[in-house]
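Scroll down for the structure; my scribbles are underneath it.
Heads up, one of the protein chains got dropped from this complex, but the rest are sitting where they should.
Moving on to chain A:
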Amino acid sequence: MQQHFDGLTFVIGDEAQLQAMPDLAPFPPFAAEMLALLQTFSRLTLRDDEAKAWPDVISLGFWCRAASLNQMRAAYGDLAHRYGRGVALHIAPGNVAANFAYSLFSGLLTGNANIVRLPGRDHLQVPIIVRLLCAALHEHPALAPYICLLRYDRQQGINDALSALCDTRIIWGGDETIAQIRRSPLKPRALDIAFADRYSLAAIDADRYLAHADKGKLAQAFFNDTLLNDQNACSSPSLLVWLGVETQAAREQFWQHFQAFAARHYPLEPVAAVNKLTRLYQLAAQYPGVKKVSDDDNLVVRVELAALTPGVMALRGNCGFFMEYVADSLNDMTPLCDARCQTLATFGIEKTTIDAWLAARRPKGIDRVVAFGQTLDFTLQWDGYDLVALLTRNVANTL
């Protein structure tokens, strides 16, 4: 097949290296060579002056520390007969600067060669990560053939050519992107891992919250879950469900603390104020009975729903727009937990309670249950996918 790569810009690697990728021998997952590369990246990142200015780059550095990688490894049982599937093609999202690196590192940790389409937008963090990665590769030259970073504009021809090369295609960035990339055929045995548009919820026990000692810290944790990225990540909660008895008192305190923290750390864009008012009105028109419960401050706009109707999540907002509902039990939430529902962030609710509810109601959604403050933490179990399982193949040796 004639492949054309006109219009590709290589940030790491070149066309010859790209063409040779299918011939590379995959590594087993968590191979010593790969761990060494990522640890070097971690070491270089955590002492880099430029990286220090970017919390997301530093978080990435922490993610690759030896202890962290060992923990990931330990979470898996026997991986002895597993090997990387071959070439992984990553279509990184254009809007989260460090996400391409997590996707790439997942591909490396599972033993694959990796082609990464970098975000088209110029995030200042991207060149920093690329520089640190080049420096790490310099110390591990044998792994250089396993990484190609490139950029290109929308071109079906390039999507076709890259898709024809790969064994696994990882598409981040939502439904439209997935539809576009899927116009390019894959090899017969190749797999797609598609990260579609999702939404996320939070559930909080009012009485446990009122008893909680460090409400300021919890506000900060919830801020990191939401406003740190304008509440735009799929994993950022957009609806809070309140459980327990003293819900009114708990809500007042919770939002007071949150507002106080956000006022110091979140600059409200004027257009966000307009958009949040628009959202309130769209919800009101479509779901009569909703009430605005926040005051005139536009930093945080809160809307109380009259019922948890499945369609309501299509009107979720961002930049500090929260829907709320006071529920009798987790069961009230079930209608919202369809296949679009990704993360449930919780405070004060027992793991066993959640497990019992999930087992009894078996909703199609909710792929992660995490504590407040952890909704954005990337793990190898993401969006309901086990990336280690999906990016490797298992040799069934029954001898």
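Keep this in mind: a contact is a pair of C-beta atoms (placed from the backbone, for glycine too) under 8 Å apart; a residue touches a chain by one contact, two chains touch by 3 or more; residues count from 1.
Going forward, contacts and distances are computed from a predicted model.
Participant: The chain dropped from view, which UniProt name applies: "DNA modification/repair radical SAM protein", "Acyl-protein synthetase", "Sugar ABC transporter permease" or "NADH-quinone oxidoreductase subunit F"?
Facilitator: UniProt lists the chain left out of the view as "Acyl-protein synthetase".
Participant: Of the residues A:A20, A:V245, A:A260 or A:V274, which one touches the chain left out of the display?
Facilitator: A:V274
Participant: Which of A:D197, A:E246, A:D332 or A:D367 sits in contact with the chain that's absent?
Facilitator: A:D197
Participant: Where the complex has a chain not shown, which of A:D23, A:E139, A:D214 or A:D297 is the residue touching it?
Facilitator: A:D297
Participant: Extract the touching residues of chain A with respect to the undisplayed chain.
Facilitator: Residues 91, 93-96, 119-121, 153-154, 172-177, 179-181, 195, 197-198, 229-236, 268-275, 277-278, 280-285, 288, 290-292, 296-299, 303, 318-319 of chain A touch the chain that is not shown.
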